[in-house]
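Every protein chain of the complex appears in place save one, which is left out.
Let's look at chain A:
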Amino acid sequence: MASAAVWNADNGFVDGILRGYKSGILNSSHYLNLTQCETVEDVRLQLSATDYGNFLQNEPSPISTSTISEKLTQKLVAEFDFLRTQAVQPLAKFLDYITYSYMIDNVVLLITGTLHERDTHELLDRCHPLGVFDTMPALCVATTVSELYNTVLIETPLAPYFANCLSAQDLDELNIEIIRNTLYKAYLEDFYDFCQKIGGPTAEIMGDILQFEADRRTINITINSFGTELPKEDRKKLYPNIGRLFPEGNAALATADDIDQVKTACEVFSEYRVFFDQAVSESTMEDKFFAHEVFLNRLAWQQQFHFGTFYAYVKLKEQEIRNIVWISECISQNQKDRISSYISIF
């Protein structure tokens, strides 16, 4: 309670801004209007009636889906950067933590791309702008894991997470995947600890969100590892040591051989049962994960005086971008029967 009393002294302004941003998130009636659009031009018109306003007005028609996606991301990044520059500690650190996951994605994207000898600049364009850091382009030079660490990553915030990956030698598909998951595991655990240290409602809400995130990763790793040469002991090492499944569920998953065993391990929690229900709807497991994530992020708004809303806003906005891009893709490719499988946020 004491923190609630003085919370606004430091964070009131950014929180006010954020809640203003949040009210600009599209609601179901907006989506309903969007799905009725006949062309991508209609989507543009429809979006201009929302909080996005005239963000597309200087784009020559015909407009492409990628432009829309790019502009949407730009807007999110601009908003995030504004919040980041206005934030004071520990919120600033918290916001930095949000960017780390994008950094991990970017790092993995770049080394995978370099492995396949793609053009560096093309790869850089595809990186998420929230996860860009100064020395990032130099990643293309690295050929071994230790080189990667010593040249570039050592001065990024990711360095401590990377310390566990140094045992891997060559950069190949499997190793990259392992690196990604190890990084994520370390990142999630670190972020979780950080949130717990902040305490109060932040710990509670971010705890829920991050635990689900960890569980989702655990389940995904398990399912994706079926049929690969990844030994079970190594697989177990990739599971984050947080989450609702930890430790019993993780132990069960570590020995799982097929999807049914995964299912039994997860069915302890009734919320997780729906993920494996194929009969209920046609949406994929990924979609159901997203839906549950949106649900958790939406819950974050029910409380005051905590940082969870910042995380939730970025994630919800990201989902919104995915939704809009999905809808415009469906429209431009004439797949209107699949248009309704977006995840409505509010």
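General remarks:
Heads up, the rule we're going with is that contacts are C-beta pairs under 8 Å (C-beta built on N, C-alpha and C of every residue); 3 or more make two chains touch, one makes a residue touch a chain; residues count from 1.
As a convention for this text, contacts and distances are computed from a predicted model.
One subunit of the complex is not drawn; among "V-type proton ATPase subunit a", "Regulator of G protein signaling 6", "BPL/LPL catalytic domain-containing protein" or "DNA replication complex GINS protein PSF3", its UniProt record names it "V-type proton ATPase subunit a". Note on the undisplayed chain: of the listed residues A:G24, A:P137 or A:G207, the one touching it is A:P137.
Listed residues A:A78, A:I154 or A:A251: the one in touch with the omitted chain is A:I154.
Although one chain is not displayed, its contacts with chain A can still be listed: residues 33, 36-38, 41-42, 45-46, 49, 57-61, 120, 134-135, 137-142, 147, 150-152, 154-155.
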